[in-house]
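Below is the structure I would like to discuss, written out as structure tokens.
As you look at this complex, bear in mind that one protein chain is not there, while each of the others sits in place.
The letters A and B name the chains in turn, as written, and every chain counts its residues from 1.
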Amino acid sequence: MTYLSFLKSELLAVFYRKQDTINALAFFLIVITLFPLGVNPSADFLEPAAGGIVWCAASLAILLSVESLFKEDFNDGSLEQLIASGLYLPITILIKLVIQWCAVIVPLLLLIPLFSQMLFLPWSIVHVLIFTLLLGSPALFLVGTIGAALTVSLKRGAVLVLLIILPFYLPVIIFATGAISAAQAGQDYSGQLAILGAISLLSLALSPGMSAVSIKASMN
Amino acid sequence: MAFESFSEFLAMGTHGPYVWSVYGITGVFLVGMVLQTLSAKKKQLKRLHSILVKDVSEREK
Partner (left out) sequence: MNWTWFHKFGSPKWFFQWADKWGKLIFYIGIALFLVGLVLGLGFAPEDYQQGNSVRIIYIHVPAAMLAQSCYLALGVAGIVFMVWQMKMAPIFMKAMAPIGAVMAFLALMSGAIWGKPTWGTWWVWDARLTSVLILFLMYLGIVAIQNSFDDTKLADKAAAIIAIIGLINLPIIKYSVEWWNSLHQPATFVIGEKPSMPSEMWVPLLFSVLGFYCIVTALVCWRMQTELLIRERRASWVKKEVTKHGV
């Protein structure tokens, strides 16, 4: 196996598992629907809350989609093959992750203009929301992967992953929603975006290696 | 001494219930933690001891 053939097989697998992407988006939509119905449908509430609602929904949807990242490979034994193949594990994990990110975030970004109108977010702010998602979501994927790698051998690991990983998501959510509310107040939001990028880069430096260690620990 | 009398000490101005409930709950948790820790250690020692005794008596047979 080479990196290229691995990339090809992973792309094919994502293509065949279109349902996972659809599920993540549907989940996102449901969470967004909860807020107007559960709290208040008026624009007075939704407009300032829109950034927070989108980010809460996005972090839950991302974590749930990352949680199953290794499950299928673990069950059918291809994860074991991957470890034995001699490919550098952190890089293969990163490849998997980039593909998963494209499969979930790209359609999400395409639908964000629609969702943001449901939450009465002004058009002039939508691009800020997209920037925060572009810069912040890699961190969520990368940190979530460690949790997925640790719990891959557990039958019911989803709740555990939520419990151990969500606290680490809080800084990302805080700075992302901070950027959006700064933009809504007409202030400069580049600082918050820079911090989001920095958190993503830090996660990029640490997460693949830690995930690889976690997977190896789970395998024996 | 910050208080004139014992009843004043208990009343803590008007904040008696708050102060004493904090100290009470903390006390309960501390005592509970100590008891749980000690009993767990004792239980494990007892279990290992009974296994040991069983082993020895089986060997003597």
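By definition in this document, contacts are C-beta pairs under 8 Å (C-beta built on N, C-alpha and C of every residue); 3 or more make two chains touch, one makes a residue touch a chain.
Predicted, not measured: the structure shown is a model, and the values here were computed from it.
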Cross-chain touch to the chain not pictured, restricted to A:Asn23, A:Ser85 or A:Ser153, is A:Ser153
By the document's definition of touch, the residue of A:Phe27, A:Phe120 or A:Phe168 touching the omitted chain is A:Phe168
Where subunit A meets the left-out chain, the residues are 143, 146, 150-151, 153-154, 157, 160, 163-168, 170-171, 174-175, 178, 181, 199, 202, 206, 210, 213-214, 217-218
Against the hidden chain, subunit B presents residues 1-3, 9, 12-16, 18-19, 21-23, 25-26, 29-30, 33-34, 37-38, 40-41, 44-46, 48-49, 51-52
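Note that in this section only the chains that are shown with their structure count from here on.
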Whole-Å distance, C-alpha centre of subunit A to that of subunit B, is 44
